[in-house]
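Only a single protein chain was left out; the remaining protein chains are all shown in position.
We call the chains A, B and C, going by the order they appear; numbering starts again at 1 in every chain.
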């Protein structure tokens, strides 16, 4: 009886392979599915069923593809939005046996109407669930977001409350296996810790300490969450099924890049530090590990792309991140910028400034200079620099017209990484007097603390 | 806050790396320690402390080696047997902080006097332990053996009982992280399932269902366990510390093998199937994955060895198994037997026989033929073929003189694998009419069931 | 300017990636093409062209697949057999530039009509070819076979003679890069050495020492070569192009195997040693590394298969070997035979016998016993045991009726490996008194030598 967790970084997505007696189940597979077949094989098991805990809105499901390759059955909760082409509808109480392992469906709507949890029993050891896959209903340190049906906000928050009671009723002893960890766009309160049980969450998860259904609904309805525009694409793909990922992008030369022209967006997936010192003019900065969280805001799915990456392996990893959220139009990659620069092509830079510089500027306010905070609303509400105006990095492209391009801008966020992304959006928008506060809010607080 | 489990197959030994805030602790490291440094690095953490849950008797500890390389402190429970040269003595209630992670020592004697458990707390999430490293005190489905102090049998069983109460008092919500899984020589009742919690064990672990301290002591004292002779060596090495493992053994040719002569034991680590069809005369059959469980019975630590392996990688894996239990004298390996055979050198074989053949022989009993069951006592007591005499495979070398070498022998076990090992011991002892019942007890039962 | 050789074991097929200036060419890609993309990427190059030195008859070309994924152009020599769907026709003197690298086509017919060689020039270093891809025209220690057009035997041998002169005219300094190494079915005289130059071959290749065109033709026409029946399939696929390889086969259980029934051939890809001691009745023995050479004789392309393999990785490797020669119908695999045996299912065995036993039997000849030599004709002509009758292993299925199934048979070959394959063919044909002379001709000679 084996259990393996697969982390997809950036998305902070967790999927699982569990098996016994030569059979395996996969829970919430991502689009690049090789890893599941490898794990099953290493345990000499055949993948015979696949569960989707809900229709994912933040990533492309690989359930259909994996079913095609393995012949496994896909189970998906009852889905009002329409038929999931590649899945059977799983109903409360439905069970699957894999050797001594028994997987039992609990309908746990709230996050979405089709959300299910899957309780895990060991027939050789007692009647209590030994673990439970909680999907996006219950996380370590948080619960699922309930903002996807704005017109039914209170109803679905209440549904989630009820679902959580059902899950907790499985008992303190059950190990918790959620679909996301800290860093996911599916919840901001998730713990940094990667392991927990229903018992530990019952006692300590802040959302489970709220007293009463009504109070819970009130808290949930008051939450603010961002919805990147690519969520719409995911919802469509995860009904209809998807193609396998495209091949790895190929190396391009400087002339190739130039001849592709301006319709092809240059996405610089190197570190923010490398982007800052020198980059192709008009390129968009999205460091590779930040692709899953920000590409869906800043790039349109139909947009053709070239990547500026460290090297082939780096470009391939970036393309994999893009493919996991349905962005397939990568034409190739440039390995580093030295070929570009030594070919005599122009490059651009953006300065990093430190706390002392920002402080100095704040002490001599000017109408020609403005601090721009691109963090999320929740962060800004927790602590802010009063002089900063706030536009969330993901919404920046749509709000550019509200910002005066004749001013000098210093962009900040939590640490400076998202600020670098935002600076590239500004540069592309024609702002030519932009720098980035490296360290940003975190350094600012350290400095104040120390002072 | 990360947690990784490292399985050492064969030994069914489990060690762990846990960390937070750039620091990591290793629990019960084995002798080949590279894996711990790799895991820590992948999490950008430095190994700052190492815990031994007890002085291991079944494998060489790598704690001293790892401490030397990393500068980490080793913690070991209070040890009546003498000082663990490379460790500090850990006392009940002692704590180590790693970022938000807190590790707290519980003295939990019984299996050994120096047994400790380590409770895991997340300072950011409540006061209850979120997990506990239980060493050899508590396993999934079983508890630690208490046969190492025969003259204090009742006392130490009682100590274990008390220790288990202390562990369970941490609460149902705590995830259980034991030092062994199913297949270990440290307990025969361990579950096949690799994950559990104190709550699930409290409810379902058979040994935790026994009512009362006295009854528990009675049950434990009545248990039978084997102690391979190499345990003595482990106990010595794990007080004094050990050297790093030897280099990988080198390829040898047929002439090299011959010139090494008879003092160098030929250990055939290929599959039992390969051994059966053709092997170097007088070689000992110990399939690679069975080395951790059986080499310690059949080979003396000071014995020089050559391996007959599939290829280099296979030989290296076999040497790693040997090194983990302190057997370092591997002179090299022969890759396959075809070089040997095509050089015109003699080879030997042993036949596999099936259920029908065994049944036929049983139906026509003969004084010249005998069935030999080499399973463990516990297995034999559960179910046996009445016609078989019983000698445990590990004790066979010492009991050869009790068996008539003029008879024809058919060796059996649970499946035929240990029987092949035993057949090689018989062949080396001069028995030249031996075959192996492939399928053995398991096939026999299937057959009877079907019939 | 980089050059990498990719060996496909079993087939002893050699393909190459060569590149400069950010571009790469692939020579004679096999069907599983990931490796070429990885090598190009590691050198930050894009694959812009692909050469086929001839229409391969012994493996499925990956040229069409690779072209689809990369957009590269495929070049293939002028082809009387019809159009190669995915390729352009390459003509003598045609050149491709990759940075400072220049690849120039030489038409070198003889082995096939469409055979080309590709000379390699470094524009930065002189006018002489620095290397040459010789396809199946010239090997290290041998030249291409010329038996594919029996009705034009002398003509094509003469064509090859002329082609070799053209190749040698490139100069002694040119490094030789052939499409096969020792062990290929495309030539029996290839050297064990993996590196050579035109100069070294001119001086030492036995076939290049033959004086005069007429003598060369005479020698070539007199050669004997086997043509496995799957060559026909390769020729067809390598005109039309092929699909990507199938997914890795999945683990099957004992019940799965049984329910697939007898129409699905059980192919035991474990070692001959493992097969010999115990195997599923009626399974065909083809050890994994021998698949490329023998599966094409013994299995029909349309035949559905299950593999008996060591484990998943082993089964996948076997399926890759099968896929490279166009055999795609693998339904799954059984990992080892212990599940089968312990389920109480019947198994079969075949004995290995040694030189002494064979000698003993030869000394007391019997009409009821026969020695069967399954080596190739060339080997038999070089040295044989006069008592043995000869049937080539590949032709055994078709000649079974010529062998008396009432006799006892001992099968031999060069070492015993092919004999094990042959023994499985006999077993499947109803011969139930068969054993294998392990060591075979090689051991026999050693023995005689020693005597």
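Going forward, a contact is a pair of C-beta atoms (placed from the backbone, for glycine too) under 8 Å apart; a residue touches a chain by one contact, two chains touch by 3 or more.
Because the structure is predicted, anything quoted here is derived from the model rather than measured.
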{"item": "Of B:93, B:150 or B:247, the residue in touch with the unshown chain", "value": "B:247"}
{"item": "Options C:20, C:119 or C:443, residue touching the unrepresented chain", "value": "C:20"}
{"item": "Touching residue (missing chain; options C:29, C:141, C:376 or C:439)", "value": "C:141"}
{"item": "Contact partner of the left-out chain, one of C:34, C:83, C:128 or C:154", "value": "C:128"}
{"item": "Absent-chain interface as seen on subunit B, which is shown", "value": "22, 37, 40-42, 44-47, 69-71, 247-248, 250-253, 311-313, 316, 332, 335"}
{"item": "Hidden partner interface residues of subunit C, rising order", "value": "1-3, 20, 100, 122, 124-126, 128, 130-131, 141, 171-175, 191-200, 202-204"}
{"item": "Where the missing chain touches subunit A, by residue", "value": "270-271, 273-274, 276-278, 310, 337-338, 341-344, 346-347, 349, 351-352, 354-356, 415-417, 438-440, 442-444, 446-447, 449-450"}
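Here is the rule we use: only the chains that are shown with their structure count from here on.
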{"item": "Subunit A-subunit B separation of Cα centroids, rounded to whole Å", "value": "42"}
{"item": "Distance from subunit C to subunit A - Cα centre to Cα centre, in angstrom", "value": "48"}
{"item": "Where subunit C touches two or more other chains, by residue", "value": "none"}
